[in-house]
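Certain chains of the assembly are absent from this excerpt, and the rest are unmoved.
Order of writing sets the labels: A and B. Residues in every chain begin at 1.
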Amino acid sequence: MANFKGHALPGSFFLIVGLWWSVKYPLIYFHQKGKSSQLTHYHQRLEIIEAAIRTLFSVIGILAEQFVPDGPYFHLYHENQWVKLMNWQHSTMYLFFAVSGIVDMLTYLIAHVPLGVDRLVMAMAVFTEGFLFYYHVHNRPPLDQHIHSLLLCALFGGTFSIFLEVILRDNIVLQLFRTTLVILQGTWFWQIGFVLFPPFGAPEWDQKDEANIMFITMCFCWHYMAALCIVAINYSLVYCHLTRLKRCGGEIIGIQKLKSDHTYQTALLTGSDEE
Amino acid sequence: MANFKGHALPGSFFLIVGLWWSVKYPLIYFHQKGKSSQLTHYHQRLEIIEAAIRTLFSVIGILAEQFVPDGPYFHLYHENQWVKLMNWQHSTMYLFFAVSGIVDMLTYLIAHVPLGVDRLVMAMAVFTEGFLFYYHVHNRPPLDQHIHSLLLCALFGGTFSIFLEVILRDNIVLQLFRTTLVILQGTWFWQIGFVLFPPFGAPEWDQKDEANIMFITMCFCWHYMAALCIVAINYSLVYCHLTRLKRCGGEIIGIQKLKSDHTYQTALLTGSDEE
C-alpha cells in the first residue's frame, strides 16, 4: 500500500504497542520488586491478552494488504506474472508478527513451551521485516531508498536486542530499549508517509535533493530522542502513580537502590533467587 | 554438481538432520526434566550414532562429488589447469561436516575432550560453507547469485548461534533455533534445484527478472516459516507422546513452568545444580 494510509496504519500499530510497553514494563518491574505473588497470575493474563491483540492486529494487516481495492486477493501467480508482490511482501511481514503473537500466547498458556522461544520468534519477525525491507527498496529515488533504509538500523538493532533477551529474560533495560525502538518505528512510519506521500495537499519533497536526505538522517535521530523521552516520561508516571497508590493503601515499596537493583539485574542472569 | 540432483541430495541430507533434531532435542529436554539418570547413557549412545551417521553422509557427499561421471577423481591440478574446482569446493564443505561429525563422536566417546569443542567445530563447518558460498557465486546471472546468497543469512546466523552454544550448552531455545535453520537450509536447497534446474520439463525461470528475485526473497521467509511450524509440530508431538507414555507407566513428569523452567535455563549458565 504505497500511499499515506499504508504507512500510517502500521505506524499506528507499532506506536500503540510501543506506548503500551512503555507502561507495562515499568509496571511489572515495580511490582516484581514489591513481590506481591498475586500479581504473577494477573501478569500472565495481561501478557496473553496483549499477545492476542497483537495477533489480531497482524491478521487485520494481512487481510488489509490482500483485500484493498488493488490488492492480490490471495492470488500469487496469474497469467505468467507474479501478482502484486509488494502486497505479498507486506503480508509476509504481518504473518511473522502474527506467528510471534501466537507463540507469545502459547508460552504463557501452555506449560511445556520453553521460555525464550517467544523472544526468539519475535527476534525473527523483526529480522524478517528488516530482511524484506533491505531487498525492497532497490530501483527507487534516493530519498525513498534512504528513508526506508534508516529503518534497518532500528530493525537489526532490535533483532540483536530481542535475541539477547532469550538469554537475559526480564532485563528491564533491554525491555525499555526494545520499547524505544518500537516507538521509533511507529513514528518513523508516519514520517515516511508525510515525506513520500504528503497529505492535505502539502507540496512534494524533491526526492533527489542532498539536503533533504541530510535532514532526514538527522530527523531519524530526533525521532529516537522523542522515543527516549516518551519512555522516560511514562516510566516516571507509572512510578508516581504506584507510589501514590501504595501510600494510600499504607504500604511502602521497598526500593533499596544501588545494591538491590544490581542484584536483581544479575539474579536474572544466574537464576538464583538471592534477592 | 550443478543440476537438480546436486541440490536435492544435500537438501535431503540437511532436511533429514533437521527433522531428526526437531525430535531429538525436545525428547532430551523433557527427559532431563524428569531426571531419569538411566537416560544419560542412552543419550550418549544416541549422540554417537547420530554423529556417525552424519559423518557417513558427509563422506558419501565427498565421494559423490569426486566420482560423478564428470568429477575430478581426486585430481587437483592437471596440464597447467585446476581440475573441476566446483566439485572440489563442494568436497571441502562436506569434509568440514565430516570432521564436525567425528569431533561430535569423540566428545561423547573420550572423556578428555573438553565439552564445547564439538559445537566450535560445527560452527566452523557452517561458517566454511557460508564462506565458500560467498565467493562461489560471482559472475553468475542475478537470480542464481541472489538465491544462493540468501542462504548466507541462514549460514552466518547459524554460525553465530552454534558458537553461542559453546558457552550456553544445552540451551533448548538455541538448539531449536539451530534446528529451524538446518531445516530451512534443506528445503532451500530443494527450492534452488527447482528454480535453477526445473525438473520434469517445467519451463525455465527468467534469471534476470526483478519480479522473480522479489518473489524468491519472500519465498525464503516462507521456507523459514515452514521450518518454524515443522519444529513446533514435532515438539508438540514429542510432548504428547511422552505424556501418554508416562501416564500408562503411572509416572508423572513434574513440569513446574514459569519458575523451574527459568531456573533450568539459567542453571546451565551458572553450572550450579540448584534445580
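By our rule, a contact is a pair of C-beta atoms (placed from the backbone, for glycine too) under 8 Å apart; a residue touches a chain by one contact, two chains touch by 3 or more.
These numbers come from a predicted model, not from an experiment.
Assembly remark, whole complex in this entry with 2 chains visible in place, copy number of the identical chain is 4.
As a convention for this text, only the chains that are shown with their structure count from here on.
For the copy pair chain A and chain B, the superposing rotation over Cα atoms measures out at 90 degrees to the nearest 5. One finds 30 Å separating the Cα centroids of chain A and chain B. Of all residues in chain B, those touching chain A in their complex are 29-30, 153, 168, 171-174, 176-177, 210-215, 217-218, 221-222, 224-225, 228, 239, 255, 257-258, 261-263, 265-267, 269-270, 272, 274.
Interface residues of chain A, counted against chain B in their complex, comprise 40, 81-82, 85, 88-89, 92, 95-96, 99, 111-112, 114-117, 120-121, 124, 128, 131-132, 135, 138-139, 166-167, 169, 268-272.
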